[in-house]
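As you look at this complex, bear in mind that one protein chain is not there, while each of the others sits in place.
Take a look at subunit A:
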């Protein structure tokens, strides 16, 4: 009798004790928790490594080159290129308007490419006898030093530092550094982007000025990678030569170039240090190029930058 009455009571007590014993029921179980999505970055993008800033020795006027000479003597660099049958040119295949691969045709096009083809035409009688080697900004000087390329025509600023390692032709285009931002940005200058990420290419003259203005530089291999990180929202602006920025603005109407030019960037064609004959030869080609082709090429690619200015006058060291 007692057993029958007590047992259910005991069981009820035990059950209740079980329910209440642990108190806290814990959190619902989340099988997959992701708190932040990782945005993709272009290959090799990152913060620049600090470089020891050795001030370049003063070389006088960096735009002064060697006097032109169109003679091709036996054994000269030009004769060797003729023997080979084609010119090897270091170019950019990613910078719209200056040097890029037209995805619709697969052909290389742009202002720098026109200059390159003019040199090939003069030397070999055919503007198509060029082997294009795509280079990143940082690869330009090493490629010339190693003799991998005959010339580099790739938005290359003539500086005293670079004159140490390579030769330059006479100036064929004058650019200036400016800033590209999203169309809705209120920034007017690099200083307005203090503390924010700004993109520039590795090994370019532009990247040093970002940190000088208080911005955080993000360096990439190619200029078009800068447009990618701007579109992906990883930088607030891109700073480099207005000629390159114009190509980005042309590809994305939601961007704009702001502020005045805050530097002058004379473009020259890079040539290996030892090939002075080639420098003189290229300068003679450029003299012809400035005649009429320069304006035609400018009109074809750079008309968005305004009416064609006069081509920069060549300067020589002597």
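What we mean here is this: a contact is a pair of C-beta atoms (placed from the backbone, for glycine too) under 8 Å apart; a residue touches a chain by one contact, two chains touch by 3 or more; residues count from 1.
Keep this in mind: contacts and distances are computed from a predicted model.
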- [ ] Report the protein name recorded by UniProt for the chain absent from the figure; options are "Secreted protein", "Transketolase", "ABC-2 type transport system permease protein" or "Carbon-monoxide dehydrogenase small subunit".
- [x] "Secreted protein"
TODO: Determine which one of A:63, A:95 or A:204 touches the chain that has been left out.
DONE: A:95
TODO: With the full complex in mind, choose from A:86, A:262 or A:316 the residue touching the hidden chain.
DONE: A:86
TODO: Go through subunit A and note every residue touching the omitted chain.
DONE: 2-3, 6-7, 10, 32, 34, 37-38, 40-43, 86, 88, 93-96, 100-106, 130-136, 139, 221-222, 224-225, 227-228, 251-252
